[in-house]
Every structure is written in C-alpha cells, then in structure tokens.
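This is the structure I have questions about; it appears just below.
Of the protein chains in this complex, all but one are displayed in their positions.
Let's turn to subunit A:
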Amino acid sequence: MAMQGGARRLLGRLVQGLGPASEQTFGGAFGAQNFINGELGTAGSRNASQLAVKNRMKSVKNIQKITKAMKMVAASKLRRAQEQLEKTRSIWQPFTALLGDAPATVAEKSLTITVSSDKGLCGGINSTAVKYTRAYKRWLDQHDVTAVAENPKPLVDIAVLGEKGKAQLQRDLSKSLVLTAVDYSRVGINFSLVCEMIDQIMKEKEYDVYRVIFNRFASTISFQPTVATVLSATTLQDQLEGGGSLEEYEFEGTENGAAEVLQDLSEFHLASVLYNGLVENATSEQGARMSAMDSSTRNASEVLEKLTLNYNRSRQAAITTELIEIISGAAALEAGND
C-alpha cells in the first residue's frame, strides 16, 4: 500500500506542473502520459531513437502525399490522352488493311525507331521498349542478307525518341544510334511533330524497312509492346513486281507509274504509324504512372502503419520502464523512511 501511495504522490506533482495550456495541446486523457514522454524524454536516451522513427514517419507521409498527387495528375492526363488515342487508331488501320503487316521482313538497311517517354516513374514501359529493341537488333544481326545485297551483314540502325530510352540504349548500342529526339512531349504530340521528325530521319539516310517499337495501350494496367513495320517505297516496289498484295491495284494519275505514289504512300504510312505509336506510348506512360503511383501510395501506407506501431510500442515500453523506475525508487525511499 505504501508503495502505491508514493507513486501517486510523484505523478501528482508532475501532472500539477502540466497546466491547462499544455493539457490542451496534448489532448485530454493522454496529457499526463505525453507530458512524461516529452518533458522527461528530452534529456533521456530513449528519445534519440524515437525521434529518428518520428522523422522517418514524417518523410514517408510526405512521400505518400507526393505519390498521391502524381497519381491524380496522371489520371487526368490519361483521360485526355485516351481521347487523342481513339482518333489516331483510325489513321494507320487502312494501311494495315492495304499493305498487311510484315514484321519478319529482313532487308539490307533497316531502322528501328524506339518510342520511349521523356519522364520516368512510369513502371517498366521504357525498359520493355528497350528490351524489344535489343532483341530485334540481335535477331537482325544474325541474318545473312546476301540474297538482297552484296554486303552480307545487314545494317541495323536505331533512332530513339524520348529521354529514358536514349539513356538506356546509349550504354551498349551507341554505335548503332543515328539520331535521338528528346523533350518531344513538352509542347504536345501532334502530326506536325511527327512529320518534322521523320523529315529529319529521312534526310540522314535511306532505309529499306522501318520498325516502330512502342507500348500499345490496352488498358490502364496492361500495355502490349508492339512492333509496327513500314516498308520503304523501293521495298514496296519490289513486292509489287514480285506479285505481292499490291498487284491487284492499278496506279493512275502519275507519269512515272506506281513509284511516285508508293514513295508518298510509304512516307505517309510511316508518319501515321509513328504518330499512333507516340500517342499510344504517351497513353501507356500515363496509365503506367498511375498504377505505379497507386501502388507506391499503398506501399507508403503500409510502411507508415508499421512505423507507427513500432513507434507506439517503444514509447509505451519506455513509459512502462520509467514508471517501474519511479515506483521502485519511491518504494525504496518509503522503505528507507520506515
């Protein structure tokens, strides 16, 4: 009994010093406990570790706020991108109906155009595009094109659109790069941009086959890495003479026959495929960013929960230890007085 009385007296003195103002700040019933924790803790050793945990909690909370905001931004951008996407799909579809898709075409000179994003934090879409680019490069390098050219090794060049793809590909395939375009999404993706870019590419060198690698947007959580193949005018001409699907058509209105039309057709085909690729990739980027930010927000909640539990447990343990110390100290004092 004497032991309990001593403890009450000591605690009573502490609570008296608390005052009404502090009581409000710490809030009602937990006032005394918090007071012990705060006032006595500053000098004690236990607060150093608890302070670290508290700071950690604060930073996790801030990161969570940022990822949540990024998710909201991505969601609103996604909606806009999806609207644009619907419109671009109808541009390339007639081409595929007319010319078919020939992804396995091996030619003397080919160019792979890899579409990636300018900004990161969007899951694995850029790595996927890069992986496909590497795989295609490897696959084409193995081919012997003696049948169509004097030089048995095919020329496989790469053009990269977007900062992230460039950063990855310039490490090991810099020798194959012909040009890279970054920062393209700042003003917006439109057909004028695509025309400009292809104009620059065509000024550099002529190729027999163009391949556009991008992430097709299937749904917010699913993106399909896609390779679209565009044949150049000369390759189309060869196909026409060799009895391809174009043979059924007649070409009129030009003095030079099909050649001139095919040149325009091939360029426009490449532009519409690339335009669609850029928009598909931009939509996938927003979708991937949205789900990536969603999962990191959820992850932050989990971390925060664990940290809070840890923090409270160690705080409670410290309080218990201190109470025991006080009580046993008081008991010793009482015992000495008796």
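Quick notes on this one:
Basically, a contact is a pair of C-beta atoms (placed from the backbone, for glycine too) under 8 Å apart; a residue touches a chain by one contact, two chains touch by 3 or more; residues count from 1.
In the analysis below, contacts and distances are computed from a predicted model.
Protein name for the hidden chain, per its UniProt entry and selected from "AP complex subunit sigma", "Pescadillo homolog", "Autophagy protein 5" or "Mitochondrial F1F0-ATP synthase subunit epsilon/ATP15": "Mitochondrial F1F0-ATP synthase subunit epsilon/ATP15". Between the chain not shown and the residues A:93, A:127 or A:174, the one that touches is A:174. The chain not shown here is touched by just one of A:195, A:227, A:303 or A:326, and that residue is A:195. Note on the undisplayed chain: of the listed residues A:83, A:264 or A:302, the one touching it is A:264. Residue-level contact of subunit A with the missing chain is found at 170, 174-175, 177-184, 186-188, 190-200, 202, 204, 253-255, 260, 263-264, 267-268, 271.
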